[in-house]
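A single protein chain has been omitted; all remaining protein chains appear in their positions.
For chain A:
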Amino acid sequence: MSVELDVFVGNTTIMDKEVYQLWLNGYTVNDAVKVRIEGGVMEECEASAEVLLSDTMDQYRTFQMCERLLHHPAKLANQLLFQIPPDRQAMLIERYYAFDDSFVREVLGKKLSKGTKKDLDDVSIKTGITLKSCRRQFDNFKRVFKVVEELKGPLVENIRQHFLLPDQLARDYAAIVFFANHRFETGKKKLQYLTFQDFAFCAGQLINNWTVGAVDNMMEDMDVDLDKEFLQDLKDLKILITDKDLLDQHKNLVCTALRGKTNVFNEMEANFKNLSRGLVNIAAKLINAKDVRDFFIDLVEKVLFKLNKTTNRAEVLKFSQNINSLFSSQFIEPCRSDKLTSIDVNLYLTHYTNSAHILDTFK
């Protein structure tokens, strides 16, 4: 005796948020039933394990049928097969495209290729996220990447429109796409202390200030690529370290501004040449795609570690912001980095930038 067939179809598609999450997390039907039983839904509704199993299977089937629509969220609103209220549609999409920070941290900056996908089982073991869920997240990244790669206009907006994602999630995806596109190295041990949100913040800054779209809104080009012209111009910064006079002037200006404002002033003064060289070298090398990949690792190794052995996350964040204002200073007004003056690094970089401005060469 067995149930051969068990189907439930509602005019409005019934979807249980909890089961949806279990499905997204890659649980098997049986595991999902276990979790639900532990969750106490049975006592709540006087249901039996059998009922729960049937319901879970049915929901899983619905989700599987829905999945191909979720790959193109705009279709979800246009299709006739499932009648889903708009708020539910939004929930389905948002949750489908949600990702685990620990997972994204593993693949951030990697090429979204088949090879990477093959390694997902290692990622799964490392992060404790089911392989199924890893695959979904990876495929989401890849899908978004493929769609926006070819599109013109602002990256975040493109993602939001094509995938109907909420603002924050769209921004995160923009960061993922941006990192994947430039293949920024983020996996090195020295970068492990940085979270995805830290990188996402940096990505946001870079997209806003360093890309072609940032430079000229009217340009029909996109946000994904760094502005080549700008990178070329960065080479000119070399004069800051090659010209002895300029170096000294710069140092003086920075030191005057910093004096008395920080405890590590002496260290900074002593290290100025080193630090300046580090920064300028990173900037000058960015024209090579390969060096772009090492941007973050270089920053950490060559500047931050020298500046302060006890670097913390917040510093890097602000640091990146300053870096950005530093490099872009020739093109746009010096950034609002002035507001962020509480930390030494920040202070240093601000004055580093400002002082450079005062120098005749850059006028």
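The definition used in the following text is that a contact is a pair of C-beta atoms (placed from the backbone, for glycine too) under 8 Å apart; a residue touches a chain by one contact, two chains touch by 3 or more; residues count from 1.
Assume contacts and distances are computed from a predicted model.
The listed choices are "glutathione transferase", "THO complex subunit 5 isoform X3", "Calcineurin B homologous protein 3" or "C2 domain-containing protein 5"; the UniProt protein name belonging to the chain that is not shown reads "C2 domain-containing protein 5". Note that of A:S54, A:T130 or A:Q197, the residue touching the chain absent from this view is A:S54. Across A:N30, A:Q83, A:S113 or A:Q192, the residue that sits in touch with the chain not pictured is A:Q83.
Residue A:L164 is the one among A:L70, A:V148, A:L164 or A:I207 that touches the chain not shown.
By the touch definition given at the top, chain A reaches the unshown chain through residues 1-12, 14, 44-48, 50-52, 54-55, 58, 61-62, 65, 74-75, 77-83, 85-90, 164, 166-167.
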